[in-house]
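Structure first, commentary second.
Every protein chain except one is present and positioned as in the full complex.
Here is subunit A:
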Amino acid sequence: MTELNKLTLAEARDKLRAGDVTSVELTQACLDAIEGADALGAFVHKTPEIALERARAADARIAQGDAPAMCGLPIGIKDLFCTKGVDSQAASRILQGFKPEYESTVSQQLLDDGAVMLGKLNMDEFAMGSSNETSVYGNVVNPWKVDDRALTPGGSSGGSAAAVAADLCLAATGTDTGGSIRQPAAFTGITGIKPTYGRCSRWGIVAFASSLDQAGPMTKDVRDAAIMLQAMCGHDPKDSTSADIPVPDFEAMLTGDVKGKVIGIPREYRMDGMPEEIEKLWADGTAMLKDAGAEIRDISLPHTKYALPAYYVIAPAEASSNLARYDGVRYGHRAKLAQGDGITEMYEKTRAEGFGHEVQRRVMVGTYVLSAGFYDAYYNRARKVRTLIKRDFEQVFDSGIDAILTPATPSAAFGLGEMAQADPVQMYLNDVFTVTVNLAGLPGVSLPAGLDKQGLPLGLQLIGRPWEEGDLLNTAYALERAAGFVAKPAKWW
């Protein structure tokens, strides 16, 4: 029998329903895998007791015969999600010891369906980063290695990506503000979808940039992404930006049939200095979809080049305001004060101690772009660019394009510490293919489609029409079948 932790969600679900395994067995297999994987740094708060208790409850429910798809399936939850009574600190020192009295809507929905939470997953602090190196818990190590070089799993959902890739859990939740699901998925050879903005409730997820943040699943394949997204999304009256739109049966839409679908290849995504292997992967992916019966069309998204700068104005602006609540007054870290210190010193010391450098950088950038005299030049301008980017996509979709194919990242996973001395903008360039999707609020899926010559996974991204995740996942499913990516990292941890 295969090791249970290596199963996909779909396989495990079917085995549970057939009575071949129990949730307790699945959960125990994952807990054992997690115990032996501290070197990866993926799980930062382990909750084995809660997991086994929920597994037992799930087994009882399955025995009664009307369990939802996620029932009994062990998963990991990104630390950005507030989980009731369990540490939830967004990988930040400022939320040290914070145990919320509430459960995020997304994790509550998973819980309601019977999913089993194994623990909380590492990430970049407040989801700000593309390498999982800004976490207060320390970095995550990619299960994929080249020689003995430790690589980044990507970020910000690096813990989720590493945990799924290393089979520590069957799947994990992620969040994506500028690529935080799709880039780590690509770096670790797994699948991740950021749904349409408004598909998943943001309630109970620590906010980074409210107009861009979306939760999504990080899974071993496209079918799992469909199954888990189904459980995560839906209208939530507690989130005013959550859409009251019916959720179709995503898994049922996975036919693999893309005949007659029109796939757009945006010329602006062909960047100077892009590695040849990425070029080739993209061309291969295009060919596969064509072979599967899709029509390929060159398209233009003319404002693409302004997306990254606009994103790095809007996201920090919102973050600077969203993170103002971490002031040491009500919860989380509060600095020790000196004699005579007042409220200003309390704020300054608390925030200086509580926030890491990248978070501080973004809070300062955000504060700057919103200040009197700079607002129009930066924030308002970035909003206008955002409108233009959105319109680029609308025009393309209006012209009959069903999905857009691009690389997920400009490179394969890079070495941990490699960017330490680099200009922060070098790190931000990791998001170049993904931020446009957040700015336009569209669904985007990243799936592994090949290996580079070092043997590292590379991902392709498909971008879909708003609210058409089902159709998008089906296109991804066709590509997945054609690419036949089955490589797994060799276990070294």
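Criterion: a residue touches a chain if its C-beta (ideal position, glycine included) is under 8 Å from a C-beta of that chain, and two chains touch if they have at least 3 such contacts; residues count from 1.
By our rule, contacts and distances are computed from a predicted model.
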{"item": "Per UniProt, the name of the complex member that is left out, chosen from \"Succinate--CoA ligase [ADP-forming] subunit alpha\", \"Cell division topological specificity factor\", \"Asp-tRNA(Asn)/Glu-tRNA(Gln) amidotransferase subunit GatB\" or \"NADH-quinone oxidoreductase subunit J\"", "value": "\"Asp-tRNA(Asn)/Glu-tRNA(Gln) amidotransferase subunit GatB\""}
{"item": "Sole residue of A:4, A:115 or A:206 that reaches the chain not shown, by the stated touch rule", "value": "A:206"}
{"item": "Which of A:238, A:357 or A:384 contacts the chain that the document leaves out", "value": "A:238"}
{"item": "Full-complex contact with the absent chain, from A:53, A:295, A:327 or A:353", "value": "A:327"}
{"item": "Touching residues on subunit A - with respect to the absent chain", "value": "81-82, 88, 90, 95, 98, 100-102, 104, 202-207, 209-211, 237-241, 317-318, 320-321, 323-325, 327, 329-331, 343, 347, 367, 370-372, 375, 379"}
